[in-house]
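Only a single protein chain was left out; the remaining protein chains are all shown in position.
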Amino acid sequence: MARVATSVAVVAVVALAAALTGCASAASTLNDATGQGLAAVQTAALVVEQELDDRTFPTTATATLGDARRELVAASTAASETDVTASSDAELREAVLEALDEGLRAVNDARDAMAGLGSLEATLPSLEQAAEQLEDLEAQASTAAQTAAASTAGAGAEPSAGAEVGRA
Amino acid sequence: MKKLFAVALGILTAIGGFVDIGDLVTNAVVGSRFGLGLAWVVLVGVVGICVYAQMSGRVAAVSGRATFEIIRERLGPRAGLANLAASFLINLLTVTAEIGGVALALQLATSVDPMWWIPVAAFGVWIVIWRARFDLLENVTGLLGLTLIVFAVALFMLSPDWGSLADQALRPGPPADEPVATYWFYAIALFGAAMTPYEVFFFSSGAIEEKWTEKDLAKSRLNVLVGFPLGGLLSIAIAGCAAVVLLPASIDVTSLSQVVLPVAEAGGKVALSFAIVGILAATFGAALETTLSSGYTLAQYFGWSWGKFRRPARAARFHLAMIVCILVAVAILATGVDPILVTEYSVVFSAVALPLTYLPILIIANDREYMGDKVNGRGMNLVGTIYLVIILVAATAAIPLLIVTGAGA
Amino acid sequence: MILSDLLGSDALEADGRRVGGVVDVRLEISGAPAQLLAETVVTGVLVSPRSRVSTWGYERRGENGPVVIARLQRWLHRGSFLVSWDDVELVDEGRVVFRDGYERHDPMLPPAPKT
Partner (left out) sequence: MNDESAQRMPRPDPRAPRGRVLDAHLHLLDRQVLDRDGTPVTTIDDLELDGIELGARIEPGSPAPSVAAILTGPQLLMRIFGGHAPAARRISIPWKLVASVGTTVRLGVGADSLDASWVERWVSRHIIGRIPGGRHDPE
């Protein structure tokens, strides 16, 4: 009886630990980072358009671009800290990092333009290009993440089999 | 104008509950991820807070007792202390977030780094609490907060596809690309925000600050019926704006600057300036509401002298407690933590505070020794009991969902 | 003697049989007149057979709302009774002993004026 309780407790702890660490595969981390970067680049593009149309205040636009830059840096850090085990994941990571970098450069250019260095209009095409790239990569990463999730779900079934043994 | 000032308490209370800095962002997050798929939660929450705010306002007007006095009296010192600890932490985290929120709103207006604004905002909150009369405080912040209606106007100006918005709202449920747990996490976060306990602490204590009596019951009802539905409407409008502009551009909201993007898109600089003024007033008002609430709850639990209608020296511990709260909030913000993130964790403490707050209100509202013949009617009791059950379910589900979803990430 | 030491004590009959827990102490403002208020004297103890705490008093008052809570509380405190102080033989740490042949009274409070 006690042994059953112990094994149930162990399974619960393992499940909780898995939930806490997110049992995140490389692909799903990259997927999140890409989504975060895409949101930031799209935000920057939207606010640059608004500034060009004179629909927002320069102060607000600057603050928004600052927030977008912070998000892009965070996404890059998350992507570069991802541990990969498969070569396909490594390729994906490189591509994501490159696209995030391009987005970051475009956002920085936009911030410089707000400060009076260079033309704001010129940053719009590069923001849009970075957004397109990130969109493609997000689709790739999301497919990869789903495949990875399907295989870890199979592995996750093992501890409950252990509980069956404990009961017997 | 006089009529408008009469409902200022209800408006300020609701703004603090529905569109404070955490909720501004949460509403936009929800809109940018689920469209209007969670609008039903706001409706459920509005009805719930109306029922219980009205009850606590009636108890305060008839018996002269504020909510935390009756919590201590009905629950005793132990359960009362558990509620005090949870409610106080919610208040403290929210004060922290709001002071940070005022700084973020000032950044939108000036592009000066928010770190510089934090001491200014904190001092502003303190000096208003120290020196301003209660009615001045509620009239100014309540009235200026009304400019947030610009979000509803912006939604119309964006001329969205009303059919698909209605479809999102009428067919609730998680979209295909979002996990079910995340959907329910946000549902509970929105419900908890609508029913957050500091609203009734502030509303009932405010009723006593304004010296309401049995004659003011109609006023209390009007405050509730104008304030909270308005708060809910603003909350849905913000989600709607995000659903129309940000959702199609796959922008997941993470910061305050993204919340105002749809407003600028719809109405340009004029609308944007209304939105910034509204956000400033709402976050400042919420900072006042939560700072005062932390003073009210402590003072009422321990039986200290409290109230802004007294000189600070005649309510010394009450004022000292609020000063300490503001200083702690500034210290937390000085670590550079994201103020918006801070509010997400207050959901955990709501799990303890919500049931332990609303149960005693329901019991006292039925007690003839307190209420005379103004006790609850049958309908009120039925609705109150149903909401108590909903609160219990939401409270017990909150913590597991927070862990499983990693706070909705 | 401190009130909270008395609350939650075991209520025992003279032969040592436990009949419940002391949930409250009944007072009457009826003693010798003092400056402001007459002396407040203890007139009895309230015993609930199945519980040691009753903070809401549904079993001794006419309050009926909200129905679910009132019913639950009345059920939890069913069989509650009042013992007059004259029938208390001994008070000790954690127990109150009643005299042989003590009487159980209706615990209902007279309706109090609204203040």
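Think of it as A, B and C in the order they're written, each chain with its own count starting at 1.
The definition used in the following text is that a residue touches a chain if its C-beta (ideal position, glycine included) is under 8 Å from a C-beta of that chain, and two chains touch if they have at least 3 such contacts.
These numbers come from a predicted model, not from an experiment.
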- Message: If I'm reading the header right, one chain is hidden. Which shown chains does it touch across the whole complex?
- Response: B, C
- Quick one: which of B:L43, B:A132 or B:L225 touches the chain that's been left out? B:A132
- Query: Of the listed residues B:D23, B:E69 or B:E138, which contacts the missing chain in the full complex?
  - Reply: B:E69
- Hidden partner interface residues of subunit B, rising order: 63-65, 69, 72-73, 76-78, 80-81, 130-134, 136, 299, 301-306, 308-314, 316-317, 319-320, 369-370
- Query: Of the residues in subunit C, which ones touch the absent chain?
  - Reply: 1-4, 6-7, 19, 23-31, 34-44, 46, 54-57, 60, 79-82, 84-86, 88-93, 99, 103-107, 109-110, 112, 115
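The rule we apply is simple: only the chains that are shown with their structure count from here on.
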- Message: As a quick test, compute the distance in whole Å between the mean CA positions of subunit A and subunit C.
- Response: 64
- Query: What whole-Å value do you get for the distance between subunit A and subunit B if each is reduced to the mean of its CA atoms?
  - Reply: 31
- Item | Inter-chain centre distance, subunit B versus subunit C - centres from mean C-alpha coordinates, in Å | 42
- Query: Got the subunit A residues that touch at least 2 other chains?
  - Reply: none
- Residues of subunit C that touch two or more other chains sit at none
- Message: Considering only the defined contacts, which subunit A positions touch subunit B in the complex?
- Response: 16, 19-20, 22, 32, 35-36, 38-39, 42-43, 46-47, 50, 53-60, 62-64, 66-67, 71, 135
- Message: Quick check: in the complex, which residue numbers of subunit B touch subunit C?
- Response: 74-76, 362-363, 366-372, 375-376, 378, 381-382, 384-385
- Where on subunit B does subunit A make contact in their complex? 107-111, 245, 249-255, 257-258, 260-261, 264-265, 268-269, 272-273, 276, 403-404, 406, 409
